[in-house]
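Before I ask anything, here is the structure I am working with.
Partial complex: the chains shown occupy the same locations as in the complete assembly.
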């Protein structure tokens, strides 16, 4: 399942960049491609590092499929190509990578195997359970590949769609950074990550991006958030100031429903779907209410108009 | 909604100091007042700091309302008045504050806005979901206001009351301290809080108070604990040595029921209602079974007679 054919396509399929949510493709089989690149990534003003990225983004693109669909997946490790245009970071090396879909049920030895720069891996999997699932690079040292940015979300719809109608849908991936200042730039540091004390925590990769540019909605609309805590280490207690989560589906499965929650407790490598209404016009900050994380960047805002 | 009228009343409404639980007021509208004071607070023998307090207590008073009730709330920031009687702490400054009710659904810009010493904020909210909800000061740096003591619990009863009959009810708020020794006294330190490693953890504000003065009940009684983990950072794994939690309602909503639990996993800024029986006469220690927290003070006892 590994070939050496070069490929300039970096993404293909029912993908979108969070907070956008992709549309389903209505067919039994869906072709999906998510290539790997190495690229300077800015976490916050003055804080950049060499990201190892799926689909040129951090988090990687959100994939949306339906229970029963077969995903024909391919990924090319383009870390060598993408590096050639970079000069500021002398430490960059070609790096083997892989991809592990928590939504899949497959032999990991085979499908999640590591490939080298220039190589392409192809495998097929079927979505069996609805929910919000993590994907990530599974190449050792896995912790390093995760904190370098190789994380993303798959939404799997039930065959009949998620129950209930909503007005808006957003995708939020929460991730922890463990960055060390190395002079002109930062580097992910596994010795910090082993202590589980992040240096930054972000929604969709960038510290406080939705504080500066809030997500716009309308008061009274029913909002559904597809939430994935990619960790790698800590729980998130996701809370929207000014409202209550009407429904929380643990790991995104409607069978696992909690109601009327002030916060959703989401473990590392776990997801949730949350539905709520912003009751009146205003600005509603959302946070990880493990509040040190909010202070480290896990904060954003909805503006209801 | 902010006025400058002075006010000597500090609390009003269906309030009680934990572990006591207040009685509901049976009316469509309930007036509630919880003022803010600054006051020396003793966490443990030899460990005091200048608490920023709701209703002169830490945690703030427990409020009890019912789904559908409208709460006419007011709060005066009396931090300047209360300081005038204090001399030991030279660092005390008047401080703006605010209040955020997780039980409310309101525009936070408006209702949860920050007021200055001498000012009063008034706003009205309606309880929509049953459960156990946090309230806290939401003035930046929020983490500092929380670890300085501005935390409390609201109990919201379902319209028809909580299902089932119990013999005893208690309120327990778990909170983390992050205190630095500053010579003669201690000060809350956000740099410690950012590392999520508390210096003390307490039930109802004071380390080990229910070890010294246990809560008295009778063997065989059905006990309901309204539990709120105000964090600000860590999970609690609440356990009563010698018994099993017959029911756990996550965030206090009877729709979110777990049964036969050895412990209740409660995220930061989350609540739970737990019901259990102490099977025979004896002393039953309760702990946060994230056991370092128990050793840091999150331990108490029931005595069943």
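Here the chain labels run A and B in written order, and each chain numbers its own residues starting at 1.
The rule is short, and it goes like this: a contact is a pair of C-beta atoms (placed from the backbone, for glycine too) under 8 Å apart; a residue touches a chain by one contact, two chains touch by 3 or more.
Here the structure is a predicted model, which is why all the values come from computation and not from measurement.
Engineer: Please state how many copies of the single repeated sequence make up the complete complex in this structure file, given that 2 appear here.
Structural biologist: All together, the file's complex is an assembly of 3 copies.
One rule holds in what follows: only the chains that are shown with their structure count from here on.
Engineer: Just how much do you need to spin chain A so its Cα atoms sit on those of chain B, in degrees to the nearest 5?
Structural biologist: 120
Engineer: Provide the C-alpha centroid distance between chain A and chain B, rounded to the nearest whole angstrom.
Structural biologist: So the centre of chain A lies 34 Å away from the centre of chain B.
Engineer: Any idea which chain A residues touch chain B in the complex?
Structural biologist: Checking each residue of chain A against chain B gives 197, 235, 237, 239, 241-244, 258-263, 265, 277, 279-285, 289-292, 294-296, 304.
Engineer: Going by the contact rule at the top, pick out the chain B residues touching chain A in the complex.
Structural biologist: 100, 102-112, 128-131, 133-134, 138, 141-143, 146, 190, 193-196, 231-235, 250-251, 253, 255-256, 265, 267-271
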